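Of the protein chains in this complex, all but one are displayed in their positions.
Chains: A, B and C, in written order; residue numbering restarts at 1 for each.
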Amino acid sequence: MTAAGWQGHGFTAYPGKNNDMNITLEQAHKVFHAALEKAKEMEVMQNIAIVDSGANLVFFGSMDEAWIGSIDIAIRKAKTARYFDMDTQALGKMAQPGEPLYGIEASNGGLIVFGGGIPLKAGGKVIGAIGVSGGTVEEDIEVAEAGVEALNNA
Amino acid sequence: MTAAGWQGHGFTAYPGKNNDMNITLEQAHKVFHAALEKAKEMEVMQNIAIVDSGANLVFFGSMDEAWIGSIDIAIRKAKTARYFDMDTQALGKMAQPGEPLYGIEASNGGLIVFGGGIPLKAGGKVIGAIGVSGGTVEEDIEVAEAGVEALNNA
Amino acid sequence: MTAAGWQGHGFTAYPGKNNDMNITLEQAHKVFHAALEKAKEMEVMQNIAIVDSGANLVFFGSMDEAWIGSIDIAIRKAKTARYFDMDTQALGKMAQPGEPLYGIEASNGGLIVFGGGIPLKAGGKVIGAIGVSGGTVEEDIEVAEAGVEALNNA
Partner (left out) sequence: MTAAGWQGHGFTAYPGKNNDMNITLEQAHKVFHAALEKAKEMEVMQNIAIVDSGANLVFFGSMDEAWIGSIDIAIRKAKTARYFDMDTQALGKMAQPGEPLYGIEASNGGLIVFGGGIPLKAGGKVIGAIGVSGGTVEEDIEVAEAGVEALNNA
């Protein structure tokens, strides 16, 4: 295999996961950074995940001392929010016993049906989602919202 | 539940995953950044993952246009390197047909047995590992090594 | 490959998973033995699992006649307790319908959200966790607590 490698001569040869409606690494980093700063300010040790429009992981960071079990939850919150283009808190209300989507968390290899996952939008389109886990649900939501806001104000 | 949350009044109430022999978020970010700069310089679209001493994901970033299938491979490379405290390329030689560890990739939910995963050390101890996927194996190794070097020179 | 093998000449060449904040095999055996004695005294056939600070299995034993299905539950209880540094019974209260963490058991490949998993601490730090399954939840908790006590009194 030559040094040129599998990717040929330019970034467009293999389009990969990116397109006009997808979050970029730069945008994801901005969202992550804003959420991290919020978590530091609140003194809560968070795991922060961002997925793209294909629900694939695009950025992730885990604060020192954050719960190990929250790594997976942060990622699943982000995926869940993108799977249904809906806040995981809103989905959670429909997933309670007796409600229309009861048991939905058993699908897709495991969803998270409480708050902390929020879609990320640009130009009215969902381009990804953020998921935060490590604090109380209220804290997770507050940190995720700081990430959303950073994208909207960019 | 009050705003104070489950984590009490400070960072020490719940020790979480961190300890003296574990990579910190700051260190992981430094490793990621160096690897990313190298990948940009080489014009290869990479996925870059860093795990801690417990083989848990601590940092991840995916460059625009990087292969979707390489997200999982980058993470598995980092985990594999930490699982055996060994370069995945070295492990791969032992995993070939007729070699002692043939078939080892079927363990641990799936290992990666080609280059691009390298342990991260500090003070002679393994504190985590980096995994890179998206280019040729040679390119992946070169980018991972840039991450390792950044930690060693820190 | 020579008899000296991959691990060089001593225990320090490859630091592996151990460190100052991790449970040792000797400690884990002590915890297991105390729990086992308690279970024998209570005449309940238990599965007893101990994980380290990385939530990796470090010790396990299954009493004759214990339920097969409880093997996995004991291991998951120990992992769950370490994932969130919390008694699985306490986590279970927050995982009920209408409570903040409803549905959390779908994360991390499957959690157990009833009693019988308890973190193991030393010097104020979580160094692992014990999980017990095979009796009633009350019996499981009693046996797990006997294990915790053995570590605290060591």
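Just so we're on the same page, a contact is a pair of C-beta atoms (placed from the backbone, for glycine too) under 8 Å apart; a residue touches a chain by one contact, two chains touch by 3 or more.
In this text the structure is predicted, and so the values were computed from the model without any measurement.
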Review point. In the intact complex, which of the presented chains make contact with the chain not displayed?
Key: B, C
Practice item. Based on the whole complex, identify which of B:Glu65, B:Asp85 or B:Glu139 touches the chain you can't see. Key: B:Asp85
Point to revise | Touching residues on chain C - with respect to the absent chain | key: 1, 3, 5-7, 10-11, 14-18, 24-25, 28-29, 43-45, 52, 54, 56-68, 71, 135-139
Point to revise | For chain B, the residues touching the chain missing from this view | key: 54-55, 80, 82-85, 97-98, 100-104, 106-111
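Throughout what follows, only the chains that are shown with their structure count from here on.
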Point to revise | Relative orientation of copies chain A and chain C, as a Cα rotation angle in degrees, nearest 5 | key: 95
Point to revise | Distance between the centres, which are taken as Cα means, of chain B and chain A, whole angstrom | key: 20
Exercise for review: Can you check how far apart chain A and chain C are, centre to centre, with Cα atoms defining each centre and the answer in Å?
Suggested key: 31
Exercise for review: For chain C, jot down the residues that touch at least 2 other chains.
Suggested key: 54-55, 85, 100
